[in-house]
Each structure stands twice: as structure tokens, then as C-alpha cells.
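As you look at this complex, bear in mind that one protein chain is not there, while each of the others sits in place.
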Amino acid sequence: MAREFDAKTQSILLKGGRILDPSQGVDGTSDVRIKSGVIEQVEQDLPVQDSSVIDVPSDFVVCPGFIDMHVHLREPGQEYKETVETGVAAAVAGGFVGVACMPNTIPVNDHPGVTEVILRKAKEAGLAHVYPVGAVTVGSAGNEMTEIGQLHGAGCVAISDDGHPVADALLMRRALEYSSMFDIPVINHCEDPSLKGDGSAHEGHYASMLGLSGIPSAAEEIMVERDVTLSGLTSGRVHVAHMSAAGSLRAVRSGKERMVPVTCEVTPHHFILTDESLSYDTNYKMNPPLRDVNDRDAMIEGLVDGSIDVIATDHAPHHADDKAVEFSEAPFGIIGLETAVPLVLDRLFDRGLVSLRRIVELLATNPAKILNLPGGDLAPGSPADITILAPDAMTHIDASAFRSRARNTPFNGWDLKGAVAAVIIGGRTVYRNDNVPNASVF
Amino acid sequence: MESTLIDRALMRISHEIIERNRSVEKLALVGIRTRGVPIAQRIAKNLQSIVNQNVVCGSLDITLYRDDLMRQTVGPQPILRKTEIPFSIDDQKILLVDDVLYTGRTIRAALDALVDFGRPRSIQLVVLVDRGHRELPIKADYVGKNLPTSIHQSIQVHFAEVDGKDEVLIHETPNGEVL
Partner (left out) sequence: MTAQPIRNTFSENKPVSLPSRLRSRNLLSVTDLTPEEVLLILDTAEAMKEVGTRTIKKVPTLRGKTVVNLFYEPSTRTRTSFEIAEKRLSADTLSISSANSSVVKGETLGDTARNLEAMAPDTIVVRHGASGACHLLADICSARIVNAGDGMHEHPTQALLDVLTIREHKQKMQGLKVAIIGDLLHSRVLRSNLLLLKMLGANVVVCGPTTMMPPGIDKFGVEATASIDCAVEDADVVMLLRIQLERMRGHFFPSLREYFNLFGMSEKRLKRAKSDVIIMHPGPLNRGVEVASEVADGPYSVILEQVSNGVAVRMAVLYLLAGVDEETGE
């Protein structure tokens, strides 16, 4: 039952749900009044007044809208894999109100013109917010710095050469110093190219068994250590993208202890799967690769103890033809927008490892803080971007039903405890999960 | 058939061989695996004792020449054993030896195999039991015993060298299967 209304003027009252907003220290049953697409008030027993009332089921959790700060939208240039339109549809179906998209498009987002195209497509789609990440270097070739000021002015919220590391230490230093003028982080894909070589899987016993060239953890750890040091030197903010190795986490922890402005993210597959799952199925090929049990467990530890700041998916859509080749030839990457939240709820919350509060920090509060985004909280005046969770509902992962154009996931067929019930952006319900009973109230 | 009957039949065959061929010059025995082999060996021994001359003896595995190998569902792949013919068969009079002559297909395969080894002067066929039901125009030159059977029966010949004792057994197949 669609709820048609004019978001600009209408007032909505979410009554009786559990509200969880770590940034405001809110965790309990409360009401939320939304007016003109903005949070007006969060308090218990609010009077109805002229608001439309939505009675939130008591087992649902109302959170600030989740933001995936590492997503590949493939537009411009590789629309056959994904477009901004299909990407933001996948995002809201996955419970996200916003995504930060990486610049490794064709052409690379190293010029405000490309940024504008992305933002325009996002506006036309009218679903999740899109926050472009600009390139650090022209063409992400690692040589010349981009016009970071221009990119920021056009709407870029961070810079990264994702897909590639910023390999040259001097250039990384300068990028950190320069970006600090705009208070945007440098998101680095930490990987030493010479150690990576032509590797396609984690260097270890399983890759050896399958005859696959390995990528050692050291390739990532070395560059994380370097970047923590450079961040300390420059006080520029560095964010470690898709961290996978225990040694990387050690370096980040040590940096944080020394008050270095370093933050880091981990993907669901890196705290759930290990290289034991390796076969010639290219849905298990991504970079950084699935590491061993010790690395996976270290990631879980980091999520528990707070040294990891963000969960981001590194959603990397690929066409089935591109993936249906020899393992060593297949492109790296798996999609993640439509599997992340059920995986997080099942593997972290349901297993008692991490509280829901911490999960909201990892998926909403911290991404918004790191990228200086509006939202990430349900404070009065913040946009009415809300993710409603149903932690008790079951989710059956069915890739054929994904909104994304792509299907490259290793989680197809998994049954998980926890689901997204609905997503509200600017006061308007943009997604309602038909598989969750009672989600129809939204 | 009991063991003494088997031995007597083989001795009779051995005499027939000498009679028909006038001598054992250029005679060579080739037993078809598996149970044609002990028959061939016993005949060789018999001939030795009769004319005091050695007759060479070889063994032939016809598995790779069967006409049903890759065709219908023959079931598990028959186990391949070695062919050992340590003499030239060119211009020799070959005595091909098998235990039971039935459809004739085994003999056809054996003829194909022999032809790949050389060009014998002639090939004569020795069988211990002829049970009839030929599917190809094959005839034995020397027969130990004719045992007319129905197609619902099977015949098994056992030899001491291979199975521990000499005997010929006739089985009825359950459910009237055709073998």
C-alpha cells in the first residue's frame, strides 16, 4: 500500500518504535516527528497534531540512514555492469540512504565535469544520495595530482585512486597535506604493487593447492603502515579502504593510540569468509582477497573493540560474461549492497558479538562523520533519512531478485537472521521490504 | 562335466589335432583369455607327451577388439589383461583356443586381433564346449563337448589353474534373463 504524500509539506509521526541513535545517545522506545523531509523532534509520547501516523512495530529498530562509503557505480563508461540508477536502487533495497562512489569510472572522476554527470544521474534517479569520491591523481595513474579543490567544489566528499594504491610516498604525503585544506580524507587502496605481482588470491595454503598466484598480507600491511606514518607526519586524514589483514589493523590501532587521524573500514566478506572457501568460482575473487582465519578473526575483534570505524561493502558489479572466465583472468570484485545488512545482523548481532548500537555507528554515524555528510543521526534538523531494521525477520538471499544489474555474489542462497524493513529518504518511503511482515506500515 | 571327462576330451582333441595336421610342424597355440589359456597350455602339454615335440603357446586378450565396448550399456569396462604372443605368427598354423563357443563374437574379435599380429597360414578353432546359438558364421574345428542350452542358461567352465578345480557348470538365470 503506497503512502502517497507531498514530502515537502507533510508531517509524519513514527510512533512507538525502538529508536537507536548513538550520536545523540538515544536508545529506547520513542516517537519521531518528520516535517518537510527533516527530523523535527525525537521524544516519547509526541502528540499526533496534523501528522500522518505510522505505528512502528515494537520489534523494529529505527536508525539514522545507513551510508555505504565504498561503492562502485560504474557510470560513466561501464553502464553494462551497473548504472547510477540501478546502483541507487540496489542501495535502498539494501537499507542504505546514501553511497559514496569511487572514481574508477571511464573516464576517471578526476574532473568536475565527471562529478557533475554522476550527481545529475543521481538526482534523476531520486533514490539514495550519491556522494562522489574524486581521484587523487589524473586518470588515477599515480603521477599528477588532480585539481582537488575543484573536485571538492563540484561535490566530491573525499579523494581516492581506488583500484590502485597511491604508490608514490611523496605524492601520498602531498595529497594528505593538500586535502586537509578541505577537511576531506584520502581513502587509500593500500597495496604494494610489486608484492602483489600477478596474484589473484591470498598467498597461503589454499591458493597453493589450487595453483593460484598469491597476494601476501604484507602487500597491504606495508602500505597501511606507511600511510599511518604519513598521516602522523602531515596530520592529513587517511582512511584505509577495505582492510583485510591483521597486521593492517595493528598498524591502525597503533596510529590511533598516537592520535594519528587514521580511520578504516572492513567489508562483510572480510569478516565472514576466509580463503578456505576458495575454489575456481570467481565469485570468491576480490581484492583484497579473502584472507586466512587469523585475519578474519582479527577483523571481528576490531569491530568489537572499536578500532574499526566503518563497515562498507566495496560493491563491485561485474557482468556475468566478464566473470565467467579462468580464475586468474577474472576481474576482482563482488557486489555487496543488497547483502550487507542481513549479513551484519546475522553474523555480528545475532551471534552476540556486536551490539546494535555499535552496528549503527559502523554503518551510519561514523561514515557520516568521516565524510562530513549531513545525516548519520536523527537529531532535529537532520535530513529525515532513516533505515528501519527488522532484526528478527529472516532474509533469504536471492541474487536473481537483486535491483543491481550484477549478480556476482558468493552469498546467493544464504539464509540470514535480520532484514531491512524499510528505508525513508527525506521523509519519503523509498523502499519497503515485502518479505518482512509488518513492513507494510511504512 | 567332471574333471576326468574334461581331461579325456582335451586328450582326444590333442590326438585329432595331430591327425588332421599330420604333424606339429608350424603349429602354434593361442589361448583366448582368460580360460582359453589353461586349455591351450594343457593341449600343449598333451602334444608334447604324444609326439615329444614342443609346441609354442601364447595368450590373447581380446578386450580391446570387442564390438560391444563403446556401444550399448555393457556395464563396467572389462578389465584389460596382457596379450603375450612371444613368437611370430607369420606363416604359422594357429590353433585358437577358447573354453565356450556361444555367439561367435569373441572369436571374431580374436581373428581381428590375430590379423594385427601378422599373417598366419591358417587358423583353426578349438573349444571345450559348444553351446550353440551362433550369431556369426563361425564354426569350431575341434569340440570337446556339444552342450545345447537355452538362451536363459549360462555356462561356466572352471579350471584348477585359475579357479581351483576343474568343472563345467550350467546356471539358470533368474527371471529368465537372456545373457
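The chains carry the letters A and B, assigned in the order they are written, with residues numbered from 1 in each.
The rule is short, and it goes like this: contacts are C-beta pairs under 8 Å (C-beta built on N, C-alpha and C of every residue); 3 or more make two chains touch, one makes a residue touch a chain.
Since we're looking at a predicted model, the values are computed, not measured.
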Chains in view touching the one left out: A, B
Candidates B:61, B:98, B:130 or B:166 - the one touching the absent chain: B:61
Contact with the hidden chain (one of A:143, A:208 or A:440): A:208
Chain B residues that touch the omitted chain in the full complex: 61, 64-65, 69-84, 112-113, 116-118
Touching residues (missing chain, whole complex) on chain A: 197, 203-214, 216, 280, 321, 324-329
